[in-house]
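Just dropping this structure here.
All protein chains of the complex are present and in place, except for one that has been dropped.
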Amino acid sequence: MEMLAVGAAPVNLRSDNVAGVAPEILAAIEAANAGTAPSYGADPITARLQDVFAELFETRCFVQPVATGTATNALALALIAPPYGAVYCTDVGHVHDSECGAGEFYTGGAKIVPLAHEHGRLRPKLLRAVLERAGIGHTGRVQPAALNLTQATERGTVYRLDELDELIGVAREYGMRVHMDGARFANAIAALGCRPADVTWRRGVDVLSFGATKNGAMGAEAVVVFTAELAEPLRFRARRAGQVFSKMRFISAQLEAYVRDGLWLRLASQANAMARRLADGIADLAGVRLLHPVEINEIFAEMPRPMIEGLLAAGFGLYDRGGDVRLVTAFNNTENEIDAFVAAARRLA
Amino acid sequence: MEMLAVGAAPVNLRSDNVAGVAPEILAAIEAANAGTAPSYGADPITARLQDVFAELFETRCFVQPVATGTATNALALALIAPPYGAVYCTDVGHVHDSECGAGEFYTGGAKIVPLAHEHGRLRPKLLRAVLERAGIGHTGRVQPAALNLTQATERGTVYRLDELDELIGVAREYGMRVHMDGARFANAIAALGCRPADVTWRRGVDVLSFGATKNGAMGAEAVVVFTAELAEPLRFRARRAGQVFSKMRFISAQLEAYVRDGLWLRLASQANAMARRLADGIADLAGVRLLHPVEINEIFAEMPRPMIEGLLAAGFGLYDRGGDVRLVTAFNNTENEIDAFVAAARRLA
Amino acid sequence: MEMLAVGAAPVNLRSDNVAGVAPEILAAIEAANAGTAPSYGADPITARLQDVFAELFETRCFVQPVATGTATNALALALIAPPYGAVYCTDVGHVHDSECGAGEFYTGGAKIVPLAHEHGRLRPKLLRAVLERAGIGHTGRVQPAALNLTQATERGTVYRLDELDELIGVAREYGMRVHMDGARFANAIAALGCRPADVTWRRGVDVLSFGATKNGAMGAEAVVVFTAELAEPLRFRARRAGQVFSKMRFISAQLEAYVRDGLWLRLASQANAMARRLADGIADLAGVRLLHPVEINEIFAEMPRPMIEGLLAAGFGLYDRGGDVRLVTAFNNTENEIDAFVAAARRLA
Partner (left out) sequence: MEMLAVGAAPVNLRSDNVAGVAPEILAAIEAANAGTAPSYGADPITARLQDVFAELFETRCFVQPVATGTATNALALALIAPPYGAVYCTDVGHVHDSECGAGEFYTGGAKIVPLAHEHGRLRPKLLRAVLERAGIGHTGRVQPAALNLTQATERGTVYRLDELDELIGVAREYGMRVHMDGARFANAIAALGCRPADVTWRRGVDVLSFGATKNGAMGAEAVVVFTAELAEPLRFRARRAGQVFSKMRFISAQLEAYVRDGLWLRLASQANAMARRLADGIADLAGVRLLHPVEINEIFAEMPRPMIEGLLAAGFGLYDRGGDVRLVTAFNNTENEIDAFVAAARRLA
């Protein structure tokens, strides 16, 4: 481990949620602790959040702060899919694969239909083909209700605006509503360099899971509703799901600090840049092959078994998926950390 | 407002969840921010919590940290009541009255049956009478499955050990399981001066909602399972409910700090003492009548309308329930604050 | 048993669903058996049913034949109450008391709120008082969504038109939708002598459980939807509930025969008349006291224990409810049968 700077621990790239809390956000939590505040979201910080997000998204919207990404996704789906509805996503979609059936639970038993992906992206052609044989109007079949998109995707890629137009266009033809899972929304916006509105309501997204936890918050996410009539049901569904904090100011303060003065994009840009640096550093190593384009802060790569074992033995964190690895950089990773990882990998090559 | 000490704001007694976070708990959150940690509860702090609670409750148990009281209650009920079950509680029970149907949601539609209370307490005689005509075995009727007790109760009283024995005895006769809603469990333990085990598993409680948020945490509660076979379902039900935090260390750290060195009981004792001081200070005022015994940190009282209006106008916080008021003291209320409230009330009498 | 005509069995008045099938309806089933027919409701008889009911109710409506009353009620409630909604009914309401939580199941966990009744009827004043403190807009509380009325009521009485106006008026003020449980709808219409439209959509009923089984069908009920946008969800909810018969023609044929040429009202009138005859025959007996007005085919009465035991010993069927009895006449009860019952009761008086 001679390659590590004195005192530095090997970087943990297993996931971005192994990281802690950004200093600005922790400071906001501490500041929110002054005095008393009305509970269950009646506090001034939560009230301000409506305006903060209206400005961020350049439109009135309704923001419901909750504490987990699974909660945002499941609440969002429950708003747009009836129990007899079908929700289409990719077969690596978080709502399908990683939330223990939360979507089924919150919707009252809708069917989540996983479709093949290309580098994490759902393709319009496949969606259309599936919808054409979905049996619309046939009571034996669940009815197309919602499209779930993850932006950025679970394979570290990003939908471009024209791709969203095409995909959401198909959904709209079939009368479906659209949910965007933005667990890594900041990373996607940083990568695209566009405005948040451009990939959401301007493209036809009805409801967004706005993630902050993976990008420096402690535990703060928000359901952002752009379609007005979905706001009222959300308030009650969130409460009944046990997702409304009595001391909500502490969630709202995280969200406010997160988007203030562009912090969220600075954090995401750093994570993205570190992934880029890491990918560039290992892409040419023997036995290493990038499996998907590296567009945000995630790298999926084939890696020789001895390299994986060696990195783990040296104390580096990575997600060993059997035949390949996932490496996720976080908002607070440094060039030194990444360079140390690359150096170790090169030595093991 | 001349009665206030210089710089002091009038105390807000609307609820204990208007208070912020105890310094020791905030410090634990900050300390937990060092370095990286495995997510979703695989971190060392969460692991330690199992031992911490085993010691606290003098038995092996399973602790699932979650973030809201509603979540703890709804998860607990889902463990012990099938969809065709009946859950008995009082008609002021939080699970019936204040959680927007979370219990119905999490159980898959069990029926929550509210029964008359006496100062917040459910009486064994009434429970037995209801169970006798519940139609056991008759498929048209939901089947007795669970007893929900709130300790301390929603009216600021506490079940004594012999009361628990009698009530839970009835439940056991009918094969029901027992859930204790301990949103103010610390206040109850502080009031009773007994060990946590004495009012829970030693009395036959299967699962406990262990509250911390109302008593100085930021957002930290725990489902504590004493009946072993309920632990495994809990892990999955919590995840699917969106109640498992990716950065769970920050919840677990709150809980650890909360119970370390008896902090939780010191905080609760302070709150209880302040309620006692307040009750003693206003009980003899003209038009004031205490509606329930003041056994923890809550006071329910009739209060003359001009007194209520005057206190609110002076900036004091209280819960105006129409004909009466609720006053709740918090872990960090001081004698000065309480005395200022009493003085204001006396002047308005 | 010398009072019985030769060969006659003592009449069974335990419930109207102990009776079999009216000959006209059985004949319709047999006739429907000719040839093949498209399944799942695409058959000609089911298609005709839409017109038959449009004529019966003097308006376009949507009819979904199902097979149990519980199914009609639960489906109806699921159409008009969201999971976070409250359904108001009486505390003897079938949806609350006798369906093992079907309403909770089908709605995804709505709360069914039982209110005190007067002779089976819900009173507008009580409903209004409850709604006034229901906490509308407060996310901790389930939100008023639906009014459930049973016509005729579970205590054998009937809502008059002006009573419906007043009650439904309150519901409408609060934005609630209205479900009428018409398990004994025919008996109510026969008693009121009005048109079916007069007690349903003309009064503001959104959806009706149209019962036929208790009044001579084998197993045939219908959800009748008067509010157009509820029809489409009903089709899918019924299918997913396992309530759509593959050989639906046999259910639809029952319903068609039931309403053809006023059969349903003739059957109900006979049942009602027999209850009237029975009530008149026993009302003046020592120890007998009618507990509710006898307006349809049900009698609730206090009855001396020896009389109850004597009747049961003689082979008569009645529903012994402990302190009192329920007697229900059916479409095919005869004057001789009723007279034999009365004679036996008089002898036992």
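For clarity, chains are labelled A, B and C in written order, and residue numbers in each chain start from 1.
Throughout what follows, contacts are C-beta pairs under 8 Å (C-beta built on N, C-alpha and C of every residue); 3 or more make two chains touch, one makes a residue touch a chain.
What you see is a predicted model; the values in this text were computed from it and never measured.
Per the touch definition above, the residue from A:I80, A:V142, A:A238 or A:M307 contacting the chain not shown is A:V142. Touch with the chain omitted from the figure is made, among C:A28, C:I45, C:C61 or C:C100, by C:C100.
Contact with the omitted chain, checked across B:H94, B:R155 or B:R240, is made by B:R240.
Although one chain is not drawn, its touching partners on chain C can still be listed: residues 9, 12, 14-15, 17-21, 26, 29-30, 32-39, 66-75, 99-102, 105-106, 213-214, 218-219, 236, 239-247, 250-251, 317. Looking at chain B, the residues touching the absent chain are 40, 82-84, 108-109, 139-140, 142-143, 233, 235-240, 244. Within the complete assembly, residues 83-84, 97-101, 104-105, 107-112, 139-142 of chain A touch the chain that is not shown.
The rule is simple: only the chains that are shown with their structure count from here on.
Ranked by how close its mean Cα position lies to the mean of all protein Cα atoms, the top chain is B. Separating the CA-averaged centres of chain A and chain C is a span of 51 Å. We define each chain's centre as the mean of its Cα atoms; on that basis chain A and chain B are separated by 34 Å.
One inter-chain figure worth recording: chain B and chain C are separated by 43 Å, centre to centre, where each centre is the mean of the chain's CA atoms.
Along chain B, residues 99-101, 105 each make contact with two or more other chains.
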